[in-house]
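Here the complex is missing one protein chain, while the rest keep their positions.
A and B label the chains in the order they appear, each numbered from 1.
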Amino acid sequence: METLSAVLVEPFVAIAEAPMFFFEVLIGGLLSGVMYALVALGFVLIFKASGVFNFAQGAMVLFAALFFVGFIDLGWPIWLSLVVTVGVMVLLALVIERAVLRPLVNQDPIILFMATIGITFFLDGFGQTLWGSDVRRLDIGIPDDPLIVAGLYVNQFDIYAAVICGLLVLGLALFFQFTPTGRALRAVADDHQAAMSVGVPLNVIWAIVWTVAGIVGLVAGIMWGAKLGVQFNLALIALKALPVLILGGFTSVPGAIVGGLIIGAGEKVAEVFWGEVLGGAIEDWFAYMLAMVFLLFRPQGLFGEKIIERV
Amino acid sequence: MIYRETGQFKTSYAADQAIFPIAQDRLGMLVILAVAFVAVPLMASDYWLTTILLPFVIYGLAALGLNILTGYAGQLSLGTGGFMACGAFAAYKLATAFPELHVLVVFALSGLITAAVGMLFGLPSLRIKGFYLAVATLAAQFFLLWLFNKVPWFTNYSSSGVISAPPLAIWGETYVTGFEATPRAKYLFALTVVTLLALAAKNMTRLKIGRAWMAIRDMDIAAEIIGIRPLATKLSAFAVSSFYCGVAGALWAFAYTGAVEALAFDINVSFRILFMIIIGGLGSILGSFLGAGFIVLLPIFLNNALLAMGMAEAVALASHLEFMIMGALIILFLIVEPHGLARLWQILKEKLRKWPFPY
Partner (left out) sequence: MMNRRQTLGLAAGAIAFGAMPLRLHAQENAQFIPSLVYRTGPYGPNGEPFANGAADYYTLINARDGGINGVEIVFEECDTQYNNDKGVECYERLKNKGPTGAAVFSPLSTGITYALIERARADKIPIFSMGYGRTDASYGAVFPHVFTAPATYWSQATSLIQYVAAQEGGLEALEGKKIALVYHDSAYGKEPIRTLEALAERFGYKLSLFPVAHPGLEQKATWLKVGRQVRPDWVLMWGWGVMNSTAIKEAAAVGFPMERFIGNWWSGSENDVTPAGDAAIGYKSANFHGAGATWPVHEDIFKHVYDAGKGAGKRERVGEVLYNRGVTNAMIVVEAIRTAQEIHGNKPLTGWQVRDGFENLDLSAERLTELGLADFMQPIKLSCEDHEGGGSVYVQQWDGKTWKRVSDWIPPMRDVVWPMIKESALAYAKEKGITPRSCT
């Protein structure tokens, strides 16, 4: 009885007693969710266009960040580092398309998934062979002192991150909507064979998609790197993106954003108000449980394409 | 020439339905078992037994468990580590609460407990499929580890949350777990358990239940139409698979490391076991073991090879190279044979049948 009340009643009492604090947690959670969505976006782009569940997205985030910060440490100006790193990501996309995707075309999804795990190993090793495994500081000049807006505390860094993420999504949307390449990408996402029959070159499209995912990874890498320092652990944020991904659906860009917001807000509120009674550090599994509960009602994720099964 | 079934006539249904209908296969299997049970314990050094062969057989068992679920029943799972932890902690609680229980009973019960937990987490599989299910099983992975880490009852209120395996004897003073046990005893014990369970798995896949799993895997709607109950079939796959993983986890904690904390069964373990079955071959008993061998031996071999090539001074570089080579080899193997090592073996057997006159 006591435990029941501790789980079902007291947290709500705590919320009612300190509504301002609740809103602070909620806003903090939503903003964290944006950071997760940033990583999840890369997964969605690739899954949409090629049906590959790209486990290497986390490694690509690390890889891009390592190159970027490595060039900066060599004394290059930021814009040059950025341009060269984008170049590196383009090269990486081309190599992956040529060396991994093309020989494995038409294989089971799980085989392709496994191949991306191979890519993960390779990139982790390669990036660190080149740049070492030290923690590198990445300062992009975003202040992180507390900011109080109308009595509510918000994290400045997260605001910047949210704005950058918004710009990124806007850019992607424009790219998909208004450029010929974007149209071709959407065509491939809708139907591979139909797209090929009207002359869309599949291999080129895949290389482009991986490039775009690489650039999204670079943005995520810069944001997360500025937050945590650039180091091996950046690759692990992929695990934070997975619940976002299933909640939003593998094939939907808006899904990744909305999923990120729900997961971010949900796990923070749960940790702060329910964490103590359950013993703390519940964030990780809570995110997955939350996603699973949503899935029980919509097995294809919130915005995923409806799965139609025929015999 | 050697591997040829000409002249082997089946005169009874029993002979026709044997696990190894070809005489050479039976002989080969007996030789492998003889080597594993007799030659290896006699020849291998303690280093090989404790750090290579023991984890190999235990990982093989866990991979077998996941292969039943993923390879035979088609339900992708990333919760293997969580289920192994469940087996390990169940065995620990049983062994410490009832010290008089026999070691085999402890292991069987911990497997059963894990099976029950596995069925619970298998329930969403009725609605959720494919990669969505994989990520949903991560909920099991994270939740179970958190639970064992958080609730002190599971670790008998140890201040650090580490359990250390009590010594259990198979008979008399012959200890097979804990630190009193010799590497040989632990290896033979693990090998026996694994062999028996592998035999059981082989037979299960040949029975009605195994055919039902495969029907669900190939197309669950079609299977439902021909009268296979998806609920019972999927849950039975989860239960059997979790039983295997649970026993593997118990062996891991009791026979291999001896002292574990919940974090030892983290998400990386789940991924490793998934690699094993994909590299080894989905839907193949042999593949589980081949994959386990590949994933366990390769890093150790690479590491030793790189060190032997004069990289002892550059441990970091050797480790990074190990990662890169491992990644590249995984991709290479998938390109060469996407259906795994077991398929390679099968192709080899087909070729052997005609060798040396391939016409």
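Heads up, the rule we're going with is that a contact is a pair of C-beta atoms (placed from the backbone, for glycine too) under 8 Å apart; a residue touches a chain by one contact, two chains touch by 3 or more.
Because the structure is a prediction, the values reported are computed rather than measured.
In the complete complex, the hidden chain is touched by one of B:Asp25, B:Glu224 or B:Asp266, namely B:Asp266.
By the touch rule set out above, subunit A reaches the unshown chain at residues 18, 21, 24-25, 28-29, 32, 103, 128, 133-137, 139, 144-146, 153, 155-157, 227-229, 231-233, 236-237, 240, 267-268, 271-272, 275, 279-281, 283-284. Residues 46-47, 50-52, 55, 96, 146, 149-150, 159-162, 164, 166-167, 178-179, 256-261, 263-264, 266, 297-298, 300-301, 303-305, 307-308, 312, 315-316, 318-320, 323, 332-333, 335-337, 344, 347-348 are the ones on subunit B that touch the missing chain.
Rule of thumb we're sticking to: only the chains that are shown with their structure count from here on.
Averaging Cα coordinates per chain places subunit A and subunit B 32 Å apart.
Here subunit B touches subunit A in the complex through residues 76, 124, 127-132, 135-136, 138-139, 142-143, 146, 149-151, 219-222, 225, 267, 271, 274-275, 278-279, 282, 316-317, 319-331, 334-335, 338, going by the rule given at the top. Listed in rising order, the residues of subunit A touching subunit B in the complex are 53, 99-100, 103-104, 107-111, 113-115, 117-126, 128-129, 132-133, 239, 242-243, 245-246, 250, 278-282, 284-285, 288-289, 291-292, 295-296, 299-301, 307, 309-311.
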